[in-house]
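Excluded from the complex is one protein chain; the other protein chains are retained at their positions.
Coming up: subunit A.
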Amino acid sequence: MKAAFPYPTLFGDVSFEVTAVTVDGSPLPYTHVSKAEQTVALHQTGRDKWDVAVLHIRAALPEQELADGPWTDAVCLAVLTEKATNARTSGRLTRVQDGSWQGRIELVRNNHLNRASLSLTVAATLDNLPGRVIGTAERDWFVDLKVTTPVRQREIEIVEIDFREGDLEWLRPFKEAPWIVETTGEIPTVYLNTSAVEGLVEVLHGKGGSAEEKLLREMTSSQIAQDAWTAMFHTAISDLDLDEDGTPQMPGGWREPVLQMMLPDVLPGRQLTDALFDINERRTKGFGWSELQTSVQYAAGRRSQMTKKLAVATRSVNSVARGGSQ
């Protein structure tokens, strides 16, 4: 979707980067900051309890355009937000000698849960109206409180734990299950039970092994993935925010990539918003909901490479059988 402004905005690029981070006053190793990924990792910064992280920011604005344009009193603001906590903090950047804009913004630990977005906005006065947004940076930075490596792409958590006697009490009722998938949290998590089927987790971790071991490993992982993708899809399409005309908005976080990856298989040839609208209608009104399950299964199967793995497995069983008969 494209947006139009009722006033002139900056055409040139607005970009910014985090140049340094201090946590409670001591500098964070730069390996926790990734310019390429545009992500800062604040987990395991050397101390478990910390209160405030200060991000130092440098921005580059199209200075010439800004100077020649109709705008006055340009202000450059860094904005830190997190949807989960509804936190919003801003920090003002000032122009320094070399022409860039620099400033700092505080991230208070208590205001955030998982991952904050850091954006940059340029506002200015136009037609005597102050505070008009005239430019924003193309891509936000992420400040992740839960990871030690600054990577933008989030992976699904896989936790290996003893359901029967492990630390997580809520897993006890599932002690018979070899795995379960949980999608209520900020990041979907697959829990592998180390005590239900002895040796299964070890086989999953293995790399070579006998043909039978390989077969078991491939088929089980595919099965787990099938469960995970199905559960994630259902969670992703529940609780959608709607526009006033009833069109659902694309959800944030991990839900967005899940829907982007699966919707084209669930409802082929449809615009994402159209597909979301359709699915939301079926889910809330009930008609056509059961028909959808077939497509969801199909989409999850594609993601878990069920057909490919089965084909390989079948071939290997055939060759084992032939080898045995000779």
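Worth a mention:
The rule we apply is simple: a contact is a pair of C-beta atoms (placed from the backbone, for glycine too) under 8 Å apart; a residue touches a chain by one contact, two chains touch by 3 or more; residues count from 1.
Throughout what follows, contacts and distances are computed from a predicted model.
Chosen from "Aspartate carbamoyltransferase", "DNA-binding transcriptional regulator, XRE-family HTH domain", "Cystine transport system permease protein" or "Dihydroxyacetone kinase subunit DhaL", the protein name that UniProt gives for the omitted chain reads "DNA-binding transcriptional regulator, XRE-family HTH domain".
Note on the undisplayed chain: of the listed residues A:Pro27, A:Gly185 or A:Gly199, the one touching it is A:Pro27. When the omitted chain is restored, the residue from A:Thr85, A:Gln249, A:Gln293 or A:Thr314 that touches it is A:Gln249.
Touch with the chain that is not drawn comes from one residue among A:Leu113, A:Ile158 or A:Val197, which is A:Ile158. Along subunit A, the points of touch with the absent chain fall at residues 1-7, 17, 19-22, 27-31, 33-37, 56, 83, 148-160, 190, 192, 201, 204-205, 217-218, 221-222, 224-225, 228-229, 241-247, 249, 254, 256-258, 260-261, 264-265, 268-274, 277, 281, 302-305.
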